[in-house]
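Missing here: one protein chain of the complex. Every other protein chain is in place.
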Amino acid sequence: MNYTIPTVDWSLVLPFALVALTGIVALIIETAHPKRDNGLIIGVSLTGLAATFVLLLTQLVLPPARTFGNMVLRDQFSVLLQLICVAATAVCFMFSDGYLREKKIAFGEFYPLTLWALSGAMVMVSTDNLLMLFVGLEILSIALYCLAGMSRSEARSEESALKYFLLGAFASAFLLYGIAFLFGASGSMSLPDIQKAVTGLTRDTLPMPVFGVMLVLVGLGFKASLVPFHQWTPDVYQGAPTNVTAFMAAVSKVAAFGALARVLVAAAPLHQYWFEALYWIAIATMCIGNLVALVQKDVKRALGYSSIAHAGYLLVALLAYTRDPDKVSLGTTVFYLIGYAAMTVGAFAVVSLAAKGDRDGSRYQDLHGLYRRAPFATVMLVLFLSSLIGIPPTVGFFGKQLIFLDALRTGLVPLAIVLAVNSAVSAYYYLQIMVAAFVSEEGAARPVSRKPGAGMTIGVCVCAAGVIFASLLGGYVQETTRTAALQAKPVPGRVQNQMEVINR
Amino acid sequence: MLLPIATMVTEIPISWYLGLGLVMFCLGGVGVVVRRNPVVVFMCIELMLNAVNLTFLTFAAYGIYPGLNKATAYQSAMNGQMMVIFVMAVAAAEVAVGLGIIMAIFRLRNDVDVDDMSSLKN
Partner (left out) sequence: MDTSAFNSVWWIFALPVFGFLWQCLAGKIVIDNLGDKLGKRIMGASAVLPIAAAFFIAVDLTGKLHSMPAESRSVVLTLFDWINIQSLHVPFEFRVDALSMMMVLIITGIGSLIHLYATGYMAEEKDYPRFFTYLNLFVAAMLVLVLGNNLVLTFIGWEGVGLCSYLLIGFWYKDVANSKAANKAFIVNRIGDFGFTIGMFLLIAQVTLDRNIIGITDPRWLSFDVLLPHADVLFKINPEITTMAALALFVGAMGKSAQFPLYLWLPDAMAGPTPVSALIHAATMVTSGVFLLNRMSPVFAAAPQAGAVIAIIGAATSLLGALIAFGQTDIKKVLAFSTVSQLGYMFIGCGVGAYWAGMFHVTTHAFFKALLFLGAGAVIHAMAHDQDMRNYGGLWKFLKITGATMLVGWAAIAGFPYLSGFFSKEEILGAAVNSDTVLHLGGYMWSTGQVAGWIGFVVAFLTAAYMTRMTLLTFFSGEGRWKTIAAGHGHDHDHEHGHHDAHAHAHHHEDPHGFFYSDAEMHARAVAEPHEHHHALDSHHVPKEVPPSMWMPLAVLAVLSLVGGAWLKYGVNLEHWLYPGAEAAEHAERVSHPMLLGISFTVFLAGVGFGFWKYAKGLPADEGWDLSLWKRWRTSAGRQFGIDAALTDGSLKGGAMLGAFLAGIDKWLIDGVVNASGRVAELAGGLLSRTQRGYVRGYALLMQAGVVALIFYVIYQLSHLGAGN
């Protein structure tokens, strides 16, 4: 048998390879001079991210391509999501400096681990192969388990790491079991193949892929914090170091929804077997996230619940897309993810200011007096929270509006109503946080917040720019992803084989 | 269609393998909920992963999927077997990290009951 080594288009794997490599370099620096070359580590990390960002920007205009036996896929959807991940990580790096010093976390551990987690997230969104998806998810998760427990002297941090670890591994088992069923039904790990295989099934062969899809949804739903797989979210968000929480909130949500979008598109032929379940999950996710957030007394925890609610909104966007891809675009999801990353990272960045020693100082009353000590950061916090509420002209408003309109266009009126009501409910706790920051008198054992450093200021400004100006990208994102997603149209009964299209 | 390498295995009906996998998976799931030592909990998760591995291998060997020609069938079988290797590798990595976390907790409080790890709540 004569066997030729297939040609590999390295440019497709270059972005996440570069990120992983940067992480390795940062680790080498740390091992060479333990706990000394902090500035160099930050510099190397940010440089690597900047290079990756530029590289991805150049790839944004390229046509879709595959390599490594079709295991790596690059289209506009994946490039955009990777750009969001890289940018969010860069902002986390910018504001982490002071926080890590305050908490006495080793720079040489945080930066490489975060970079590897990022590379995992990037792998996750740039594949439509379940094997790769699983590997990417595990790279992301395992690094995040470590990161959550990074503040080793804090019991809360360790507790959150253990919870995240056990539940994450548990969810992985479901994901894998689902993959196994899909594999059994199609003989392939590739989503387009699976989509093709599940299109013309008979009554006897149908159950296996349906169960498979369900179990995969459980695994990804855990990552995306959908009810009832959401319970880890507030605990881990609260316990983990704040910069890790910011990273987790933005990057792992982007990765989870990117993967979820691809799985749902592939599972579109089985639409009728999962749609209604996700419909109710979306409602439950929005409502439970917001309702429980109402009674929270800790900013990080409240934002954790808020992230659950936002996952619900994002699921509405995905459901609208899978219901009628001709009328609405996958761009809504991407656009909302851009906005969500900007506002949530920004909010956590400002909250991280309130950390002092072992205490994270993230209770509402810990924010008292913040306005007097860090007026700029507080104003920015107001901006981010306004965007999370969805007050125009922030990106949060336009994102929600797009989702709302998508839901209406595809006939998901109840979802649109629940979304609108939930937006109103959510205003209550976001406003509580704002008010806390503006209370002038300080309690005992204060002030706890640091003065924002230069990195913090830049990072917050980047997020603010995102919150204010990302709206301008709305049309572009919609258009770009429309062309990118064309090949993955989830039209039941009229499925194209992506691989054949591209290989031809 | 059956693959030649699997002829011996396939003397036994596929449902036995899948059934065993399902039972293992459920046992693991129950174990996660009832056990309080995180190491044991993680062992239960390992059990679930092994159930998944068994399922993968079963599908790889039996190849019940319709409409594949012989060459593709081989490729599919390899897909499943490769997945098992990856799962095992990932499980190993998880063990490393998990034990690290458990150690860190043990150092903080000399005790690793998962039910004591409940300060973050509501």
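For this structure, a couple of remarks:
A and B are the chain letters, set down in written order, and residue numbers restart from 1 in every chain.
In this text, contacts are C-beta pairs under 8 Å (C-beta built on N, C-alpha and C of every residue); 3 or more make two chains touch, one makes a residue touch a chain.
Only a predicted model underlies this, so the values are computations on that prediction, with no experimental measurement involved.
Looking at the complex as a whole, the chain kept out of the display touches A, B.
Taking the complete complex into account, A:Q272 is the one of A:N2, A:T31, A:Q272 or A:S440 that touches the chain left out. Taking the complete complex into account, A:P207 is the one of A:P34, A:P207 or A:G475 that touches the chain left out. Note on the undisplayed chain: of the listed residues A:L118, A:A155 or A:L215, the one touching it is A:L215. Taking the complete complex into account, A:L167 is the one of A:I105, A:M124 or A:L167 that touches the chain left out. Within the full complex, the residue among A:A121, A:A250 or A:A293 touching the omitted chain is A:A293.
Although one chain is hidden here, its contacts on chain B can still be listed: residues 29, 32-34, 36, 41, 114-115, 117-122.
Think of the hidden chain as still there; on chain A it touches residues 162-163, 166-167, 170-171, 174, 199-203, 206-207, 210-211, 214-215, 217-218, 222, 227-229, 231-232, 234-235, 269, 272-274, 276-277, 288, 291-296, 425, 428, 492-493.
Keep this in mind: only the chains that are shown with their structure count from here on.
Taken together, the chain B residues at the contact with chain A in this complex read 25, 28-29, 32, 38, 41-42, 45, 48-49, 51-52, 55-56, 58-59, 63-68, 72-73, 76, 79-80, 82-83, 86-87, 90, 93-94, 97-98, 100-102, 104-105, 108-109, 114, 117-122. Touching chain B in their complex are the following residues of chain A: 131, 134-135, 138, 142, 145-146, 149, 152-153, 155-156, 158-163, 165-166, 169-170, 172-173, 176-177, 179-181, 183-189, 197, 205, 234-235, 238-239, 295-296, 301.
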